Every structure is written in C-alpha cells, then in structure tokens.
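Reviewing the structure listed below.
The complex is shown incomplete by one protein chain, all other protein chains being positioned as in the whole.
When the chains are written out, they are named A, B and C in that same order, and each has its own residue count from 1.
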Amino acid sequence: MQDKQTIGFIGTGMLGAPMAENLLADGFRLRIYNRDRQKCAPLLKAGAQAVEQPWEVAETSGLVLSCVADDPALEAVVGPEGELARRLGSGGVHVSMSTILPRTAARLARQQTDFNGYYVAAPVMGRPDAVRARKQTYFVAGPAEGKARALPLLERLGARVFDFGPDPAQANVAKLGANFLIAAAIESMAEAAAFVEKNGGDAQTLMTALTQTSFACPIYQNYGRQILEGTFSPPLFKLPLGLKDIRLIKTTAAEAAAPMRFAEVLESRFLAALAHGRAEQDWTAIAAEVRAEAGLD
Amino acid sequence: MQDKQTIGFIGTGMLGAPMAENLLADGFRLRIYNRDRQKCAPLLKAGAQAVEQPWEVAETSGLVLSCVADDPALEAVVGPEGELARRLGSGGVHVSMSTILPRTAARLARQQTDFNGYYVAAPVMGRPDAVRARKQTYFVAGPAEGKARALPLLERLGARVFDFGPDPAQANVAKLGANFLIAAAIESMAEAAAFVEKNGGDAQTLMTALTQTSFACPIYQNYGRQILEGTFSPPLFKLPLGLKDIRLIKTTAAEAAAPMRFAEVLESRFLAALAHGRAEQDWTAIAAEVRAEAGLD
Amino acid sequence: MQDKQTIGFIGTGMLGAPMAENLLADGFRLRIYNRDRQKCAPLLKAGAQAVEQPWEVAETSGLVLSCVADDPALEAVVGPEGELARRLGSGGVHVSMSTILPRTAARLARQQTDFNGYYVAAPVMGRPDAVRARKQTYFVAGPAEGKARALPLLERLGARVFDFGPDPAQANVAKLGANFLIAAAIESMAEAAAFVEKNGGDAQTLMTALTQTSFACPIYQNYGRQILEGTFSPPLFKLPLGLKDIRLIKTTAAEAAAPMRFAEVLESRFLAALAHGRAEQDWTAIAAEVRAEAGLD
Partner (left out) sequence: MQDKQTIGFIGTGMLGAPMAENLLADGFRLRIYNRDRQKCAPLLKAGAQAVEQPWEVAETSGLVLSCVADDPALEAVVGPEGELARRLGSGGVHVSMSTILPRTAARLARQQTDFNGYYVAAPVMGRPDAVRARKQTYFVAGPAEGKARALPLLERLGARVFDFGPDPAQANVAKLGANFLIAAAIESMAEAAAFVEKNGGDAQTLMTALTQTSFACPIYQNYGRQILEGTFSPPLFKLPLGLKDIRLIKTTAAEAAAPMRFAEVLESRFLAALAHGRAEQDWTAIAAEVRAEAGLD
C-alpha cells in the first residue's frame, strides 16, 4: 500500500474527476491540473490543490496520474521540453491512463527513461459511472519498478488490473484492440436490430434472449439497452472521442500493415455521424446512423 | 408434459442426432428419417424406427421435429406436393428447427395451414456438445395451438426457449440476426487479435482480460479460445454452413432494403475462405483468413 | 444480310422499343409482345403486329429477339414449359439481349438445344438515346449457327459487337462485369466529388480536367456530368434495375467463390438508396446517397 503521499493528477474530466474524488476520499493529498480550470472546482472544495502548469503537479521521485482526451492533450501536459519527466526526475512515475497511440506511449517512455523515471501506461476501461463505483479495468504495462508503485493505487481505484508486460506501448495496443471490439459490437447490434425491424420483427426480444444467453456480458447488455432505447444524450463517451479511437486504431494498424475491414466500416460510420451533426452525442449514436441508412425513423 | 407419444424426427445430423438421442433416453418413441441413412444407425440401435420417405415419420395430428441443413433440404423433406403437411393433417404440428429464410418459413406455414395443421418455427442455437448437454436455446414462433404442443418438448430438450410471437417467420428473422452477431464477433476478435500480434503484442492476454470483464460471455469466451488456438478441424459448424447463413441474412436484408455493412465484409471473408480451400473447416476459420490477409503465418 | 424476314420481338421497353423501331425503319416485319400492352402502341402504328402470348412472336426456324427487365421476366416469356423454344423449333434462334444470371442463360440454352434450336446471348450495353442512335454495344456468345443469323441483325442495330465464344453464359458473365465497372465508376466519381466539395473545392473543375485527359471516355464524361448536375429524374436506367444487376453480380460471384469488395459497397449503397425512396430515380442517384452520407445538401 501507498502511504498517503501527495499525488499529482492531470486531467479531471469525465473519467479523471471520479478517480480523483475517490483518491481524496481515501485520504490522499492531490495536486491537480485541468486545461479547463472550471472542472477543478469540485475537487478543490474536496481538498485538492490546483497548480498553474500541468507539470507542477509533479515532485521529484513522485507519482503523477494523467487522464486526458487524446495524444495532443497528453503531449501538451508533459510539456514541450519534457517538463513533467524532468520534474518527476529519478525514480518518478508517470501513470498515463489515456487512450493514445502506442507510439506516443513509446516516445514518452523513452523521454522519462532519459530522466531515470518510469512511464507506466495504464489506459482505463470503463464509463464514468463505473469509474465512480471503482469498477473499471486497467490495462497496465511498463517497467517493473514503475508498476510496483502504480499497481497498489490502480487496484484501489478500480476493480481489475491486467498486466501487459514491460513495454508501455503494449497496454495501449491492447486498449485500442478492446475499444475496437466495443465499437464493432455496437455496430453489430445496430445492424442486427435494423435487420430485425425492417423485417417486421421486434429487436427487443432478440436482444433480451441473447443477453441472457450467448451474449450475457456487460458490453452487449449495457450498449444493447442504449441502442434499443435510442437515447444518445447526454453522452457517456462522446462520439468524436470514439472517432478519435477508431483513427488511432487505423493509424496503428496501418503502420503495422494490418488490414482491419470492420475498423474501416466503423471509420466511415463515425465520419457520417459527425457529418450529420452528432458531435455532442454518445458514440452509440452510430446506431442512429445505421437506422437512418436503412430508412428507419 | 407430453405423454410419451411417438414423434417424427427428420434430420439426424450434428444437431439433430443428440436431440433425438435425448428424446429416446426420455422414453419417447421416434420414427426417424435422414437423407444419409448411415447417420440413423446409432439411433436405430437405441430403439428408433426408420422410414423410407421423410414424410412417413408423420401421423395424422402428430408431431414432427425437423432439423436439416438448409432451405432446399427442408423443401425436400416436406415433399414437393406438401406431403408432410398433408400427412400431419388437421391438428398436426411441424416444429422446424432449421436455420432457413424467413420467407421459406412463411411459405411452409401457409402450406400447413391449408391442411389445418400448425407450423412452428423453432430454430436452435447451440453447438453439438451444448445440444447433447441440453443447453441449447430455441427461438420459437408460430400459432398458439402449435406452440402449446411444441414448447413442453423444446423445454425438455434445451435450456431456454424464447417466444417471438405468432408469425413463424419472425423466429427465423431473429435466428439470422443472432447468427450474424456471432459471425461479426468472430471477425471482430480475429481482427483485434491480428492487430495486437502485428504490433508485437500478445492477443491472449487481451482476450483473457476481456472475457473476464466486459466480454465475459460464452460467444467471446468459446469462440475467442478457438480463434487464438487456431484449431479449425474437426468443424463444429462447417464453414459453408456459415456462408449459407450469411447469404440468407444478406438475401433477407436486401428484400427488406436493410443495408448491413458488417454482413458485407463477412460475405467476402467467407467467400475467400472457401476460395482458399477451407470448406471442411469450422466457420471460425475465417480468423485464419484475417491472419493471412495480415501476412501472419 | 438478312432478307427482310419477319422477326419476333419480345420486350418493347426503354431499350427494346428503339431497337424495334429501327428494325421497322429498316423494312423488317415484326411480331411484337410486351407485358404492358400500352408500350406496344407506337410500334403497332409503325406497322408491327401484336400477339397475345409472348411465344406467339415465334415461327418455326425463325428468329426472335428479346429484351426484358430481369430473370423472372425472361422466364415468363419463354414459357413455363419452354413454349418459345418449342415454337422456334429446329434451326430457330432466340437472341436474348437481357442482363440476366449466367446460369439462367445456360438453362435456357439447354432448353433450346432440346428442340434443335439456338440460344444466343447478346446483352446490350447502352442507354436509350444511344440505342436509338444505333450506338450501343452487344456482347454476344452462343453456338456458331445461331450467331451466324444473329450477327448481321445486331451489327445493323448497334455500333459494336464483341464475341465471347460459344457458351452463351459467358456473354452474361461479361455483361455483369461491365455493369459492375460502370456502377463502380459512378460510386468512385461520387466519392471523389464529395471529397473535393467537403474540402472546399470545386468538383466540376476536377471532372473537367480528368474527362479531357486520363478519364476521357463516355462513362466518366456522361455519368460524371449527371452526377455533378444532380438530376436523377427522369431515369435513363432505374435504380432498382441497378440494384438487380448488383445482386446478379453478387450471386454469380458467390457461386464462383469470388469475393468482390467494391460490389459489396455498391450493394449497401443501392439498398440505402431504395430505403430512402429513390426507386423512381436513375441509378446514378447513388451519388445523392454519397452526398447525404457526407452531410452535403
């Protein structure tokens, strides 16, 4: 267990905020940073301390958790000259929970190694309500020394931690694979539902049957419900973030010469959703695109 | 409960045989028919009686179960002039467990109505070992009178029965939707696994993580294992039958003007598998196609 | 050259009518049949003779041209018991200009052989205005004796005749290949135009440049103009006929285990167009679907 040291926390958005709150509730002291300062307010009330520059959350040999939207956001908070890594210094640990390109993870890991610190990739899998209830999963990868300090914290914060070995990039590869599987499941269910409805049937009965039997798992149960209900606002995970993930997957796949045909379909589906003004909806709103393509609604 | 009447059973293949065996074990008398007579032998030893023509399994007002490979096979066993429906006559019930076109179901239902009988669609969902262990699921639809006689038998034979209403075709629509979801899950897992592997990672760890958490359900657990092990022979469900299902889905979708983009990808995937000589493999062998497309192996 | 014998002509629709008119203008006598009798009227005025049943256009050892919408229409006009082939009898020739399944062509060819007649497949390529101006192309295949009688007539009717050998089905295979290429070119141009427009450019300049250089050919020039003008009514070739062709291609490809990924995209594109109420528009209206998918209009 960590003794209740001060932890740096960068990114207090939909996923970061509930994690930070849970840490405060557990008695940790937090130095926090968020691009949009307003999102820090509730945490400041709960005892966190705000800083001006993102890397100021760090102290030498300390521990920093970050959870931001995308690669550019992460690159901004680590600083143009590696300020975060420099400040964490020897023995410092950056636990990076964002869903980013594996090669960005690899680059930041090298940067931290230059300062004798440890970069631990720990992308988080779970929606805001799950994170609040400490039910999320972490895919963790990085050097053993870094993981030794990160794991107790992650196990406290979430329900499950899976270890993807010493290379940080591999946690991000796995996370992109997982997000691809979720997006593919959403498209699959949406197509199946439209197929049934266009043939005069009741998609609800089908999904009820399947989610009690062969597909009795959270993704099909939770996303299935959302798809059939057709409520895509307010978003739990914004559609442009889903598109961002699909593009990270496509980029990473392309660099490795891995053709992914379902990912291609997903890319054009998300682009169409964006073109049709769904930028503020949940990423499950691609199901509305499937319905519209089929002339339903 | 049925009193142990004599039941007609047409189609004693990979799914039909274990169902017929379980009925015999429960004390039912069976008249059986299979196109390939040799597959009847074990059942004859167990007490079943064989007939020459498929419709001879029927008796007036009796009950016939059928479980055959495809639409033409079913059309053959009901007889070119509706012999099965005629012989079942008034009050007779045909419980049709095959995965066929909804419009074939609709046509056979009308035929049976002409003779005052009942056609109950009850496509079965489960692989041979599950059927033997009475763990399969039935999607049932048809007239109430027919279902009243079919349900006790189906509930004895399998684990779950879901009712899709009075129109037999709807059970087949739902079954095609379900099979589409399974095929889409296979392709999805295969693409995710190839993605991870081409990026130097370990797909096994990813699938272990996911099938304990968000994807903790039989389809992802069982098919996931098969895909990662890469053993596609002997087949549990032959690849050409998978292609047949995809084509039934595509045909039914086209007639209802329902575009299905994942189903399109699946169609060309199965066709390529066939073109590459995988006709004797399990349908999960499309995962081997995904690997080959990515230059793995 | 044919001496001006009486010719049977079945199917006087958008393509058949101008061909029949041209034959009458050349001094041929015609016995004509069309499912919708009203479409015969102008030809009757021009001197053609109408018959009651389609096969009544034929006389022993005579010549019949047919040009109908699809496989079922052709199967109807040859008669349920091969009436047309029987009536044409020994030495009779059926020149079948419809775009149909190669296997339908093969079946009708066998039927005609049974009566010692000749089935010549001669699918026509060209739009109504081109046909009227005798600029269309024929893809011809069949037995030499049949082609010897068909060719002089086809060469008179159109601009170009290409010989695909002795097997009638091969002309239909080639015709489906050609129609696939046209549909693919339409989708390609529509995607390129939407791409340019969404990026703030002018698709007209691009198409002007290309159709004067690398793509200086009728398909890109004519369809390109139609796509950019966005006028899809009245139709020159109805969208459901385009979908029919795509489905013939897909069916023929599937039976030969030939995956065709562009054809898949086209299938869902046409289905969406149909689902969106474009059944009365020209098949180039899939370009409107491409625009709508991109959020244009």
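Operating definition for what follows: a contact is a pair of C-beta atoms (placed from the backbone, for glycine too) under 8 Å apart; a residue touches a chain by one contact, two chains touch by 3 or more.
Every value quoted in this text rests on a predicted model; they were computed, and no experiment measured them.
Novice: Among C:12, C:34, C:112 or C:137, which residue is in contact with the omitted chain in the full complex?
Specialist: That would be C:137, which touches the missing chain.
Novice: With the full complex in mind, choose from B:80, B:234 or B:277 the residue touching the hidden chain.
Specialist: Final answer for the missing-chain contact: B:277.
Novice: So one chain is hidden, and I want to know which residue out of C:39, C:134, C:198 or C:225 touches that hidden chain in the complete assembly.
Specialist: C:198
Novice: Across the whole complex, list the residues on subunit B that are touched by the chain not included here.
Specialist: 198, 268, 272, 274-277, 293-295
Novice: Mind listing the subunit C residues that contact the chain we can't see here?
Specialist: 102, 125, 137, 139, 159-160, 162-165, 167, 169-170, 173-174, 176-178, 180-182, 184-185, 187-189, 191-196, 198-203, 205-206, 208-210, 212-220, 249, 252-253, 256-263, 265, 269, 293-295
Novice: What residues on subunit A make contact with the chain left out of this view?
Specialist: Listed in rising order, the touching residues are 243, 247, 250, 253-254, 257-261, 264-265, 267-269, 271-272, 274-275.
FYI, only the chains that are shown with their structure count from here on.
Novice: Graph of touching chains, which shape: line, ring, star, complete, other?
Specialist: complete
Novice: Just how far, in Å, is the C-alpha centre of subunit C from the one of subunit B?
Specialist: The computed centroid separation for subunit B versus subunit C comes out at 39 Å.
Novice: Compute the distance, rounded to whole Å, between the mean C-alpha positions of subunit A and subunit C.
Specialist: Inter-chain centre distance comes to 53 Å.
Novice: Among the residues of subunit B, which ones contact at least 2 other chains?
Specialist: If we look for residues of subunit B contacting two or more partner chains, we find 253, 257-261, 265, 269.
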